[in-house]
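With one protein chain withheld, the remaining protein chains of the complex are depicted in position.
As written, the chain order gives the labels A, B and C, with residue 1 at the start of each chain.
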């Protein structure tokens, strides 16, 4: 039974982690931290967890937490995470970091997009990027795994086969991404209010969204070529789900059937990738760790569609996949029968 | 006081027409037809109209209806409309047709996309396309106006200035369009059920959506060149609103400010077009006849954003604009103070 | 043309007021105030108003504002309002106060429920309660009108005929009230976040909601007897709308038809009350100033159902009704054809 700690237990990703851990047969949550002084019971922060955990939050330091657990999930905001992670690792536990702090290899890129100096830059080059469909072998032995962003996972999974097989041009890829509101976190800001979001669709952060360099870094690694995307995020009036409509420029002539076959071979044996014939819907992957993908032609224009649950496959589900791999368990454990 | 008739009063576009007409100072609804045998009062079909109209639906023929009114709004489904419109015109009234039957100039294109023979093909070439921002002069004197589709209006208004000024390539224009569910009409089909649509986003009719040839026909007319788009519609879990994210290929170098100025000059004096600095939201145009437009650059990729209320500016509001023009009234009447 | 000022222009009630005033033929908005230092244009605060007003917000004092206008709408929070209103009145304008500060006659009751000393207690007894269906005559000549709460209006309108005609017991009236989220205002708090409210229903403030004494005060006035209600508010995952299900104890034997007739006579000539046969829906009154009411029997238990749009009939629409009455205009002006 692996001992698990969660740093930063108040947000939605921590909540979803805890829901999965509540039914995981090989993991036990031994600590959860918050910055709240009151040290609330976990079910006071998340009433939906009532009865599932006998767990009061603590104000332990990362070092203290690291001594208690085998795996720590770091759900802190970026910049807070890079302060905690070195202490956790020094204390001897292994870490899945759900923040953005260890996703980018180049501290200069980090500093440009996040407008903050990286205080742990030497660790960036050795951190393993936690996308199990691509990097499972490295994840198994990693001490520190950088869990991917939600948009990022969707875009990478949707494009990886085409870039690995050199079927599309690596630049000029237009991504029109749609996310539910939970992607914005449990944050008090006007644009997160129900009365602002509901019955409304809009775009935001055009040309400035921080998942852009992450998508490009990993796709460049997969494709062995410098990949460039125009990433355009939009907000949808729903809780959960990311739906990406991706418009790449195809190289050569290929049919829809041929391309679907490329996807099916690329993802053969992957339990959480479903290459489907129909166009996916976010509802069909809601509350699951699946990523559903298909392709279509609109006249000559190739379109790739991919859908995930942003809090599960986009955050906490893939974190559990990573934990399972790190612990030598079946990566489905806690999520699918295995 | 103009006498108004509505053919096909049970759907959402008829409802929105009636709501606007209920406060229009120069129009009086004298007849509304349905195929229902029971001849219900209009407030039995649409309880929200209770107290606004003393109007019982009739089963009048189009010819009879045409004798009663000055303007008929034809809210019938396509193929039903092309049967009714000739009778209405013969009876001497003028017609705003909200179906797709008279939008396309070429009967062959109609038959290809709608899979139905056009029974009134000779009228197509002379029918006026009811987009007031482009064709106001012709609308004023028209006997038959083909009211545009909801996606269509949004895409045309978003692209017209760029094509008229030859600032973008006319082909390879990618349109990622998002619509609320009311765009699918008041139709009993599984995909319209609340429990199917809610908390879900998906794409549909990729390469097959019937608004495609309409967009291309009108943009080609505006641009004086053959325009080709890849139109990709999506469904959003909300009642109302269309949000289009459009990715054209820019010709030459232009800044965001220069392009916004092009839009502002193109739409100078148009009461329902708002060229805005911020990215529009569907909520900001909900229950209005406005179309909000802006442009952004995502690195080198130009993106045009446009938002409307699909039932108002996308259907019934523009129909009233057309009616106002046909009657020699201020086109804002019934919708904005004028 | 009446000169109108709005104090506190950033909230949803101010927005809805401005939308109605934008089409009102006899009112001109001459000033809008905010506490924001930046003095934004009104369309920066509310992008949906773009093009409708050439109006920059000011930081005028209430006294200065009062000199500029004929009618001031006070959209400030409670306790702020009681500071501004005396200054406005002293400056010679008339006031519709949308806060709770002048609704209760008894300063002791105010202090008990709002936990704040009333600094203008002597004015309470003479302030006119702004429910036009009951107090139109007093509203016409009032200098200060206290605009009712949203739940309050719904409950009073639903129960007034039964209490006036002494058809129900005045105590033990159970009210199960359901409201959309906009009723909670444009306030940054966790419970207003989309991801908290969406796909969720709950109850709140049981036994403590501040609309309780207001409902009881006005119903006691109408019924000539001390009325006591158990008011139970709930939150629904939608923007707009209040739906009240009210369970009174009937005195004597009456049929549904008889009771509906009592309602129809009581509200004869009222343009915004619709006594309907079907059970109302909030959608049928959304974006209108209507209140739809019906009654049913569930075995022996009488149930009254009433629905309004909480931001229109529950706040800004009734405020315009009050303004119209104060200006000697048709109370429908700006909202219905008249």
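Here, contacts are C-beta pairs under 8 Å (C-beta built on N, C-alpha and C of every residue); 3 or more make two chains touch, one makes a residue touch a chain.
Predicted model only: the values in this text are computed from it and were never measured.
All shown chains touched by the missing chain in the whole complex, by label: A, B, C.
When you scan B:112, B:166, B:186 or B:208 for touch with the missing chain, the hit is B:186. Across C:10, C:81, C:286 or C:331, the single residue that touches the chain missing here is C:286. Check A:70, A:97 or A:199 against the missing chain and you find that the one touching it is A:199.
Panel shows chain A; residues 22-25, 47-48, 50-52, 199, 271, 274, 276, 278, 280-281, 283-288, 290, 292, 336-337 of it touch the chain omitted from the view. Those residues of chain B that touch the chain absent from the view are 12, 181-182, 184, 186, 188-190, 192-199, 237-239.
Where chain C meets the missing chain, the touching residues are 172, 174, 176, 178, 180, 196, 198-204, 206-207, 228, 230-232, 234, 236-241, 243, 245, 247, 279-284, 286, 296-301, 303, 305, 307.
As a working rule, only the chains that are shown with their structure count from here on.
Between the two copies, chain A and chain B, the C-alpha superposition involves a rotation of 180 degrees in steps of 5.
Counting the residue numbers used at the interface between chain B and chain C, over half appear in both copies, so the two copies meet with largely the same residues.
Ranking every chain by how far its Cα centroid lies from the centroid of chain A, the top place goes to C.
Spacing of chain A relative to chain B, judged by their CA centroids, is 40 angstrom. With centres taken as mean Cα positions, chain C sits 36 Å from chain B. The set of chain A residues that touch two or more partner chains comprises 196, 198-199, 237-239.
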